[in-house]
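All protein chains but one are shown in place.
Take a look at subunit A:
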Amino acid sequence: MSTELAISTRGLRKTYRSRTGQRSVAVGGLDLDVPVGGVHGFLGPNGAGKTTTIRMLLGLIRADSGTMTVFGQTVPERLPEVIGRVGAIVEQPKFFPSFSGRKNLTMLARAIDAPTTLVDVVLSDVGLLDRADDRYKGYSLGMKQRLAIAATLLKDPDLLIFDEPTNGLDPAGIREIRGTMRGLADRGKTVLVSSHILAEVEQVADTVSIIARGELIASGTVADLIGAGAAGTVRVGIADVPRAQQVLAAQGWTVRAEGRYLLVDGGVAPASITEALAAQRLFVDELVPVRVDLESVFLELTAGRGPGTHAPPPAGQHRPAHHAGDAS
């Protein structure tokens, strides 16, 4: 992974004034680093400030304070110099509804002085060539999303920003988008994908940043964030829970009872657990290492942090140690 940054923000802040004059913080001093190359997941609950951050990076809305760079260029001041290297889809794709897909892309190509012959190439890349002359308003959501991806490819960008790209897509569409993102990253592009659907990001992202209430709360590689938790807990199913708890606690391990299960924390090897219990003629029905996924990390980190955040995770799931500042 490169240490060069595709995107960097420092102290980025944006507030909105409501009709009643009250100010609400959309992004509150965000420090975000997106390395060059690979897929970077930009995660957070709804209302966490992901789209606002992306819009600020693209010069669509003005930051109240803070600094932003894209490939080392300060934005929005020097955005025109770097925008040719950036392709972006912000929320739902928005094109001229009465124009065909081809017409929409042709106009964009002419605006950036790209050869119009490229239009059919990118339409073919996303599998829309046979529907290129249909009106955009007649496209399905998946086709609209694919057209938006085709539009970003007109620039042959080094950085692609996808904001909630799978919203409203069916499973096949989600898989297709995921494949596209991975394919772009494998071709050396940097892909920033914002999402609140963790499972899809986990499958495709190399690094992630998690934000809540407009602040970074964790960042690092997916493996690091999940790996810290993977050292954690083993769930033991056994008939005599109280006695088994005594036996395991006597080994100096942290043991919690949860219904007809025991949860053994601290990275104890399952083999050691079965050995200790068998020595006391206690035999396990079930022995399962509790898998920590990105979703559980995310839920833990964002618990109680503003709109769209979640209640604390169920017992037995691990709280990762990778908060902002100690991320790898």
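Keep this in mind: a residue touches a chain if its C-beta (ideal position, glycine included) is under 8 Å from a C-beta of that chain, and two chains touch if they have at least 3 such contacts; residues count from 1.
Just so it is clear, contacts and distances are computed from a predicted model.
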item	value
Per UniProt record, name of the chain withheld from view ["Succinate dehydrogenase hydrophobic membrane anchor subunit", "CidA/LrgA family protein", "Ribonucleoside-diphosphate reductase subunit beta" or "ABC transporter permease"]	"ABC transporter permease"
Touching the absent chain when the full complex is considered, from A:I7, A:A151, A:L192 or A:I211	A:A151
Of A:I61, A:V241, A:A257 or A:L287, the residue in touch with the unshown chain	A:I61
Touch with the omitted chain, as defined above, among A:V90, A:V122, A:V191 or A:V268	A:V90
Subunit A residues that touch the omitted chain in the full complex	55, 58-62, 76, 79-80, 83, 86-88, 90, 92-99, 103, 107-108, 110-113, 148, 151, 155
